[in-house]
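Heads up, one of the protein chains got dropped from this complex, but the rest are sitting where they should.
Labels A and B are assigned to the chains in the order they are written; within every chain, residues are numbered from 1.
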Amino acid sequence: MSAVGLRASRPAYALFVLPFVALYAALLIWPLLKGVFISFHDHDLLSNESFWVGLANYAELWDDEVFRQVVGNTIRFVAISTPIFVILSLSLALALNRPGKLAFLLRATFFCASVFSVTLVTLVWKLALMPGRGLLPQLLTALGLPELPLLTDENLALLTVALITVWWIIGLPMILFLSALQQIPAELYEAAALDNASRWRTLTRVTLPSLKRAIVLVALIELIRQFQVFPQILLMTNGGPNNSTRPIVQFIYEQAFMQLSLGYATAASQVLLAIMLVGVSAQIWIERDKKGGRA
Amino acid sequence: MASLKLQNISKRYGATQVIADLSLDVAEGEFVVFLGPSGCGKTSLLRMVAGLEEASGGRILIGGRDVTQAPPGQRNLAMVFQHYALYPHMSVRDNLAFGLRNIGVKEVEIARRIAEAGRMLELDALLERKPTQLSGGQRQRVAIGRAVVKEPGIFLFDEPLSNLDAALRGRTRLELAQLHRRLGATMVFVTHDQIEAMTLATRIVVMKGGAIEQVAAPAELYRRPATRFVAGFIGTPGMGFVPVQRAADEEGFAVLALPGGGRLRTRVPAVGLPAGALSLGLRPETLHPAADGAIQGSVEMVEFLGERTLAHLKLADGSALIVTLNGVRPEVGESIGVAVDVNEAHLFDESGRAHHALEPSA
Partner (left out) sequence: MNPLLRRGWFDRLLMAGLCLLALAWMLPLLWVLALSFKPNEFLMARTDVFLAPPYTLDNYLDILGTSAVFRWLGNSALVALLQTAGVLVLSSLAGYGFARCEFPGRRWLFAFVLFGLAVPAQSVFIPLHHQFTSWGLQNTHAGLILPGLAAPFGVYLMTQYFKAIPLELEEAALLDNASRLKTFVRVILPLSLPAQATLGIFTFLACWNDYLWPLVIATQPDMYTLTRGLASTQTNFAQSEGLGFLMAQAVFAGAPVLLLYLFFQKHLVSAVSSR
């Protein structure tokens, strides 16, 4: 440890990080730990009594049919939306990875929706899907197609919300792919051109292999984010119809604020956290590989 | 002005020892250049003097005061960085004033010093501009100005000319020499360019592998290099070396058997010459073609440099030698003889130590 120069170690320098770390510890780490702690209790918010029950909450979650369905819904939501996210954003990125005003405008257009709040988006789409007077039903009728009960049908509701979510935030993964595309050295394409590679060949043999890591990364990022889905489902279908769209976070929310059983809610939060940590660990593992393997 | 004394300095980066037991005395007013190839430790040494790196061992004394543990700002020195390190968002004036304001110098005094430095370095017109609006040469003068206004005991320069183009480098070299004359300040200058060192220094510290090879004035370094490394490093091109065999001494001087059969009676005293392989060191400037010259070689390449022409020769044993042509225009492949001036012939033993010819008597 140096005592001189910039690398001198002084305890006083810790004051730079202290304000943030204090808030961080108090408002993120402490609630996290507290949450784990409470999840081992039966804590009724009405009477404000809490007593230790060990793993009973988790056992109950395991047997809880509603929770299972909720987890199932969330998995289905992620399974529907993630492939669409990846394929659509990749296609858009590939098509729009070019200079020029038009491409710029188009990129801006597709990204635009992601700056709006979820309530705005759900309001717009609820209006657009209104039976009879909504934009979509009118378009369908004009084309001679039957009106679909998109938000009120058990089998269609989750799909609909998933598609709306894609519509909303397609911009973010598109940008990620665009920056990955821009890191492919131009020489690769030039070599392929000299090798007489067709457009399709270049795409499949040059571009996509170079994007392999980015694809996995984007898929993982979307997976992690969509596992936490909540507001758009709450506002569009409120978990219905018939529990077919209720996600994990809504379950947590209702357990805490409607059933008022804090222990059960925090136990469910820990389950969500565990799933998140697995996902993020995978993300870090892949990204580390990227740094090490760069030629 | 202050003197600089380095006592038994050593520097370790982890397990690698970069400098071991280095000592040096720099007197007041000297212009000392740390010269050497990259990795020789010259920059590490400078940064230790500045206080930007900590010495693993040894002491640093500035003006007689032990500053080994002192913070950089308290060592009575100023530094001109390789990339100038000007504060990009401050005007030139604020760049110059920053250090002085931090130690509480009065604004009147600050203004006076800035005006004087501005005059000396032709910065008057640039004082209100930002560094991004300046050319490379102008930025460098501001960096020097920042050091000048501090009125330090020692100026440190970290390869300041390496970022300038060739024409500007020559001009700036002159300006630095003038600055030294004008301020009479102690200056420590780091470079890998031996021309800069030769033209600017009062004394040069030649370094290799973290150790000092030789400390001497430029002329001494050129005429009597202490080691084979110094001899080959100084000069454009540096000294050339030919492996030779010892023949019987004559009159106390070493006699050499040269490749190709020639014989050379040197003026190097035979006493003190160690056994083992010897190299004959010859500077191209002292070698000219002569039909009856002691060395014979075939011409591999001819280089026309304008003020002189060099020929690269290959000798009988395969070793290479560069000679200066004096009007003769040999063809490639032609065999020519080279005359050796024995007063400029140096011998180097196996360990690289030099053995010089005796000074010619008046």
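By our rule, contacts are C-beta pairs under 8 Å (C-beta built on N, C-alpha and C of every residue); 3 or more make two chains touch, one makes a residue touch a chain.
Treat the numbers as computed from the prediction; the structure is a model and nothing was measured.
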Touching the absent chain when the full complex is considered, from B:Leu24, B:Leu45, B:Ala78 or B:Leu161: B:Ala78
From the listed residues A:Ala56, A:Ile75, A:Leu94 or A:Leu156, report the one that touches the chain absent from this view. A:Leu94
Only one of A:Leu46, A:Val115 or A:Leu143 touches the unshown chain, namely A:Val115
Which parts of chain B are in contact with the chain that was left out? 50-52, 71-74, 77-79, 81-83, 85-89, 98-99, 102-103, 146
Touching residues on chain A - with respect to the absent chain: 1-2, 5-17, 19-21, 23-24, 26-32, 34-35, 38, 92, 94-99, 102-103, 106, 108-113, 115-120, 122-128, 130-131, 133-135, 138, 167, 172, 175-176, 178-179, 181, 186, 189, 192-193, 199, 202-203, 207, 221, 224, 228, 230-231, 235, 249, 252-253, 256-257, 262, 265-266, 269-270, 272-273, 276-277, 280-281
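FYI, only the chains that are shown with their structure count from here on.
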Just how far, in Å, is the C-alpha centre of chain B from the one of chain A? 61
Contact residues on chain A for chain B in the complex? 2-7
Chain A-touching residues of chain B, taken from the complex the two chains share: 47, 51-54, 69-72
